Each structure stands twice: as structure tokens, then as C-alpha cells.
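Entry: subunit A
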Amino acid sequence: MAYRAHCLICTGTGCVAGGSFNLRKTLEAEIAKRGLDREIQVITTGCQGFCAEGPIMIVQPDGVFYCRVEERDVPAIVEEHLLKGRPVKKLLYTPPTEKAPIPALKDIPFFAKQKLIVLRNRGLIDPDRIEDYIAVDGYTALGKALTQMTPEGIVLEIKRSGLRGRGGGGFPAGIKWETCRHAGQVRGVAPVVICNADEGDPGAFMDRSIIESDPHSVVEGMIIAARGIGASEGFVYIRHEYPLARQRLQLALDHAREFGLLGKNILGAGMDFDIEIREGAGAFVCGESTALMASLEGKLGEPRAKYIHTVEHGYQDRPSNLNNVETYANVPLIILRGADWFASMGTGDVKENPWNGSSGTKVFSLVGKINNTGLIEVPMGISLREIIFDIGGGIPKGRKFKAVQTGGPSGGCLPEEKLDMAVDFDSLTEAGSMMGSGGMIVMDEQTCMVDVARYFIAFLTEESCGKCTPCREGLKTMLDVLTRIGDGKGRMEDLGLLEEMGAVMQDCCLCALGTSAPNPVLSTLQYFRHEYEAHIRDKKCPGGVCKELITYGIDPAKCDGCHACVRACSTAAIMGEVKKVHTLDVHKCIKCGACIEVCRRDAITRT
Partner candidate 1 sequence: MKTIKLKINGIETEAPDRTPLLQAAERMGIRIPTLCHHPLLEPYGVCRICTVEVRIRNRVRMVTACNYPVTNGIEVFTDSERVRRNRRMILEWMLARCGHVPVLNRLAEEYGVTEPRFGRGDDDCILCGLCVKVCSEVVGANVLGFFDRGPNRTVSTAYDRTSDRCITCGACAQVCPTGAIRIKDDQEGIYQAMPMGPLTSINIDFMQAVPRKAVIDRDSCIHFKTGKCQVCVDVCEAKAIDHKQEDRVEEVEVGTILLTTGFQLQDPRVLKEYGYGKYKNIMTSLDFEVLNNAGGPTAGKILTADGKVPKSIGIVHCVGSRDQKYHEYCSRVCCMYALKFAHLIKEKIHGCEVYNFYIDMRCFGKGYEEFYNRLLREGVNFVRGKVAEINDAALDPSEEGKLIMRAEDTMIGVVRRIPVDMVVLCLAMEAKPEAKHLSHLFSCSTGKDGFFTEKHPKLAPVSTPADGIFIAGACQGPKDIPDTVAQAGAAASAALSLIQRGEVETEAVTATIQEEMCSGCQICVGVCPYTAITYDKGKNKSSINDALCKGCGTCVAACPAGAAYQKHFRDQQIFAEIDGILAI
Partner candidate 2 sequence: MSSTPDNFEPRIVAFLCNWCSYTGADLAGISRMNYPANVRAIRLMCSGSVKPFFIMSALHKGADGVLIGGCHIGDCHYQTGNHLTKKRIPITRELLGALGIDPRRVRLEWISAAEGQEFAEVIHEFVKELKALGPNPLAGGDHAH
């Protein structure tokens, strides 16, 4: 059937929460009602990445990008756009600093500067249909790998591409595969291929989107890896909190098996390999490789010393290759287009040594005080400034950029002077942060850096497995100190204490959760020491966040008496007549922030 147009509705979790499944039903019903069902097809696709603007719908072949689509918009879309060819203006995307909407997706800056390798199929295919994936050259790489390449050749290709682990460690995947393969041969034990889909960083959703939008890319990557390493068994360890992703992945595995791409004698090339999904149970620490493998074995999810590498002795004491979802998703295109193509993107020269640079692209989740919140993929080496201002659209409400936090709880905060640095593994580490799994949290002047450090330490204290002394006790004491500083009870020697504790934790903790835990504290101390000092010496919170140190107030210059804050306040701390300047009683104020949420004039002050 030749359709004249397609309506692609995003069904990533974000848009699903916005009602995109219902949107699809309504749209299909309306199209059918108008007798257009033979001409126009409605397809659900994976995450488009522009999550703050969801539910997203794209109409092809026009390439028109609609955002914040609701069910009640359906008649207008069908009537105006599908029948009469006139895009619905009010549903188009208008950048916050612009007046005019940008109808075409390719023109929207959020999308324009991205380079989609891993996310190449997002928004294009229905993730539930293997036929769609195959139609866009899916599994061709597998065919090439099985019929035209040797297993050693596969490993070498990945090595030469310079692909480095996308889960946070940045370890060259090719070297890992090579070591794993070698261990399997030397020990005579069958290796195993494991995909880490535990994605524990708060605010990170890259892996989830990849699996929800294009699960087959991961599956294909794993099969190719298994061929290179010599494994016949594979696992995907996915966190319990990703039911939709898990469902899509299971469906993909079932379809792959039906098509002879998993199981015995794959593609008739004599390769046996199958993948099993295993679920986590709510522990951040199980994203760590040894804890993950312990969990897979049914044991307590705790890390162990890595003096003996898991790539030689891992799951069930077998050579185990553990890579992140995004890492595997890169593999098919590398095989298909070649290592040189991949190495041509990014920084450094990785042809002789993958450690010499960062090749390819990286998926980031861009969140925080940013206009364009969502999922992006950019080539390695792009500057922070480009990401935040060009793609991200800058800081909302005209506020000033303060810092960007990269790498999740293991990463650090980078200040304004670092905006022009290239984003790649080594540069970020050198600056005191790290790439991590790709979380990027943007902060403006209304963020308190002490509070940010406290937030991450609180998260890690909760998630620490508690096995080793420095992590368990160190995080607790760090949290106590940071809380004290936030409450205005800090002492100047606390800063030295934090640095000392951080250094000991970096030296002595058993796993990377512990050794990287001090990063948020140490990087904020490095770049924002003055904020700590303000909390301690002046008992003030420059960001206006730490409750003990701020008082709320109403700026009479901005208040227009709309009374919204009075309605929002739960303690009746705000008084005033409608259309007259309101006042705030600091004794009743509990600093919950509800008034700030509703005030359209930005009249609530925090000092």
C-alpha cells in the first residue's frame, strides 16, 4: 500500500506519559472517519528526544514537527494539515527567544546540530516492528560480520574505530573484546556477553530511550560482539524501573528469534547465541560491573575487588564482556561503514591506539535550567557552549548560566570559564568532572552549588552498598558536614575536612561508586569555593536555595497583585488585596517554593 503521508507519533516514556498512545487512537479514528486510512498511516516511534515538548508528532514527507500535541488537536491536524496541506501553526515549535515558529524538523536548532548515529532510527521506525528495522538496513551489519569477516577481524575493526565505553568508564571496547576473547581461549571457558542497562544516574535516560526507540540496534550489537568474542550466551541486565523498555526489548528478542537472528545457527553461519533479559531490583550500585554480575548470579548485589578483572573472571567465573547499551548500539554502523568512518568523528587520533582520543558521538540527556530539555546526540569534541546554547537554547527566563554538571553522581560541576572546552572523555576528566553515562544538568544563578553537592552525596549515601568503610562512613560524614554548611552551621575547617575525606575516599574505596563519590564535592570546592565560604562566614546562600539561610520576600516592583501566590501558599504567609502589592510574613513562611512556581512576574525573592 502506498501511503501519501505518515504521522509519526513519539511513544518514548515521556510522551506516553503525555498521552501519546491515546493520541494515536484518536488520530487513527479521525483519519478513518474521514476516509483517509488508505492514504495516511499513523506510526508510533521511539523517543524523538525533545522530551520537554512532548507529545511529539512528525508528519512526513513534509517533515513538519508538531509539539505538545493533545487529543483535542486531532480534528484540526486532520482537517487543516492532512487534508488541506496547511500545518497547524499553534502546534509548531517556537524557540523561546523567537517569535516565529519553525515548522521543519531539520531547521529546529535542537535537532540541527545533532549527529545521529546511535539514535539514527529514532522517530523513523516503529520499535515494535523488526521489519521496520530491517528496512533501514538493520541486521545488514550482522550479515556482513558473519559472512565476510572473521571473529578476530570484528574485534580488530571495533578496536580501530576507537569506540570507548559509553557507560561512563570510557574503556576502549575493542581492547575489552580482545582480552575477553583471549581469556576464553586460554582458559577454555565459554565467555558471556552482558549489556548493562541498569542506568542508575538520576536524570539519565539515554539507555532507556535507545531501548525504547531502537531495541534492535542493541540486539544486533550484542550478536556481533558475541561473534567477535566467541560467546553463545548473553544477558541484558535492565533496571526494574524501565517496564516499557523491557517490554519493547523482549518483543525485539522474540522477533529476532523468529527471524533466525538469535538462537541456533544464526543466519546459517554456524553461530549459536541467545539473549536473556534479567531485571535489577532498585540498586544504583548494581550498575557497577562486579555488583551487576553478582546480582546476575543471584547473590547480593555488592562489588568486589577488581584486581582480578571480570573480563577474565566474571559471571560464574567466566570471561565476561560487559558493555553499556549505547556502546552496543554503535557497533552495527561501525561494522557496516567501517572503523575509519567512525574514527573520523570526534577528537584525537585513535587509529593506532583507542586511548588517544574520543571517536564517534555521545548521547546526552540535557536537563536542568535549559530551554530545550531532552535527549541529544552530538559528535565528540563539540563544545559545552554549543550544546547548552545552540542545541539547548540557553537558560530560560533570561537567567545566567552558572554551571553544568556532567557524569551523574560520579561527575563534577564545570563553571562558565569551561564553556568552550571540548566535550570528550579525557578533557572532562582533566577538568575535574567526567563523561559518565551522559547526564548533563545545567544550572543557573538560582542553583546553590553546596546544595548540589549535598544532593549528590545524599543520593550516593542512600545507594552505597555499605560494604567498605570509607564509602559507608565517609559518605555519611560528608553528608553531615554538607548539611551543616547548608544550615549555616559550618566551620572554615570543614572545607579542608571535605577535601581530606575526599582524597581518602578516592584512595581507599572498594569500587567506583566510592572512589568517584567525592567528585561533586571536590569540583564544586574547586570552582565555587566562594559559595561555600559565603555559607560558612556570611551565613548566606547566594543561590537562594538553602532554606536555613534564606528568607522569602515579595519584590514590590514586580508584584502585580494577581493573588496566585496567596492561593498557592499552604501556611497563609502571604497577604494582600487583589491588584495590590502583596506582603510575605517570614515567620509563617516554610519556604516550600509553591509561590515561586505560580508567580508569573518572578516577584518572589529569596535572599
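The working rule: a contact is a pair of C-beta atoms (placed from the backbone, for glycine too) under 8 Å apart; a residue touches a chain by one contact, two chains touch by 3 or more; residues count from 1.
The set was built so that all candidates are chains of the complex that A comes from, given by their letters.
Everything numeric here is computed off the predicted structure, so don't read it as measured data.
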Inset, instruction - Tell me which of 1 or 2 touches subunit A in this complex. - result: 1
Legend entry - Complex contact set, residues of subunit A against candidate 1: 283, 285, 300, 304-305, 307-308, 461-470, 472-477, 480, 497, 500-501, 503-504, 507-510
